[in-house]
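Structure, as structure tokens:
A single protein chain has been omitted from the complex, and every remaining protein chain is retained in its original position.
So, subunit A:
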């Protein structure tokens, strides 16, 4: 009942009735536990199988989760072959394209550095159908990206998606100059130092799942994948999404749905209560030990699309993440203070020259701004990714 939460928010917005959401960090929650977390898909396609092992950490800890190394990880066929994964550090274990027998069941087997033995249940190889198309809708000043897919054999039914986003953005001001610290002078900015256009990216952080189990045909139509606000820098110039599609078994779907409910859809008392998360990985000696994760076997299908700013409403404007204000002026000779502001503010200060100020063909100073407002490289990379296709 997500709706309920909205109505509370509605009342809040009305200004008469006030709802309030405040940070809450109870101190009781500090039990030391280090449960094994197993993430990854046994890839039956042409790509590598990548498994990441980590452990849970204290909730109050600032340390984010780190990988578990020194494990022997392998993919095992039921009553047959085993394929060892190669450790890559930071808890990552990899094996190149596996050619698995779709009629067999496979499991992931792990022996940790402290000789504990874990294994997933044997799971069937589920075939993932290709993504039909990726599109977007404009909805309430948002771009909602959706996916369409189908399975003519009506046998997939449960789907999960993850995605990598890449976008090109620019800094607030385009700087034509830079400081040469050797020369102690303002010089033209060379192409190699260009700092206006950059690329940035991110990976999906929410669980996107969908099911056609209630439909008469195995069709996923306009399944929302992600939403981008009209003010986002992501769609400032050009945006790209690489969507990966995974077929799930019903049990795997339930696992992901449960994880989503437990960690993304809580808050109102009309939401379901948090429930125990049961994956398909167990300590073979101690079935009661919680192990987090669900192993599926499938070929991963992916598709990339681009969204250009020109395809979006013209009145949309991005919100720059920093407060920049108008450009300031630094003169070689400030008539009021009699100071050389170019030297003081730009060359010896940290400000970035943007454009020159000329008087009677002579440069008498520069406009300048902060690095946040002129240099996109603090938030991205200038280099164009290999997959990037211009319009």
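Note that contacts are C-beta pairs under 8 Å (C-beta built on N, C-alpha and C of every residue); 3 or more make two chains touch, one makes a residue touch a chain; residues count from 1.
To be clear about the criterion, contacts and distances are computed from a predicted model.
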Query: Looking at UniProt, which of "Phosphate-binding protein", "ABC transporter permease", "ABC-type glutathione transport system ATPase component" or "TonB-dependent Receptor Plug Domain" names the chain that isn't shown?
result: "TonB-dependent Receptor Plug Domain"
Field: Option touching the unshown chain, where A:277, A:343 or A:382 are the choices
entry: A:277
- request: Among A:194, A:232, A:262 or A:340, choose the residue that contacts the chain missing from this document, as touch is defined above.
  value: A:262
Query: Can you list where subunit A touches the absent chain?
result: 1-4, 6-8, 10-11, 13-26, 28-31, 33, 35, 37, 39, 54-59, 61, 64-65, 140-141, 162, 203-207, 212, 214-217, 219, 221-222, 254-259, 261-264, 266-278, 288, 290, 292-293
